[in-house]
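Here the complex is missing a single protein chain, while all its other protein chains stay put.
Let's turn to chain A:
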């Protein structure tokens, strides 16, 4: 499926479940996403971690709604509980299966977003793992000079921020020196097309989900 279409679909669905209270639809979404991820061979460990992440906020939120509100709305508590998992799994279905580069290319070619924006967001994707590595290196470098920087040390994050600022400048220089000129036409090594099936994949789920959201409890 075209990455931009997939992104739009997932954003729209997430948006819709935020404003409706259908427990069954949430559960259906969770099951579909799980199936989709399993079909695409997501590693069990990754899936486990992803399912663990929303547990604390989901439990906390549903307990609050169920027991500490005047209405004691158990149904709504369960809706919120499942909604958390639906969000996380929808997001995962998108990010784990699609490469950020493919998305950037699609945003540029199909949605006509400025290339600056497409490649800028791509760089932001790239920075996250790099940041993790940098923080580990920083800690080690500090330790070698006799300083222990804990994970909550402001010094560590101040430094990380400084490095990130420096990176953005370096990145801009790298792009320019590699021939990038803002707002000029580029060619595309890989043409990302919108097929008829892409429209189907986008519209059919949206049509199906509307009545479900409105009618199912």
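Following the convention adopted for this analysis, a contact is a pair of C-beta atoms (placed from the backbone, for glycine too) under 8 Å apart; a residue touches a chain by one contact, two chains touch by 3 or more; residues count from 1.
We adopt the following convention: contacts and distances are computed from a predicted model.
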item: Chain excluded from display, named as in UniProt, from "Lipoprotein with Yx(FWY)xxD motif", "Histidine kinase", "SRPBCC family protein" or "Polyamine-transporting ATPase"; value: "Polyamine-transporting ATPase"
item: Selected from A:75, A:140 or A:195 as touching the chain missing from the view; value: A:140
item: Hidden partner chain, touching residue among A:48, A:70, A:179 or A:217; value: A:179
item: Interface residues of chain A (partner: the chain not displayed); value: 101, 119, 122-123, 126, 130, 133-134, 136-138, 140-148, 155, 159, 162-163, 166, 169-181, 185-191
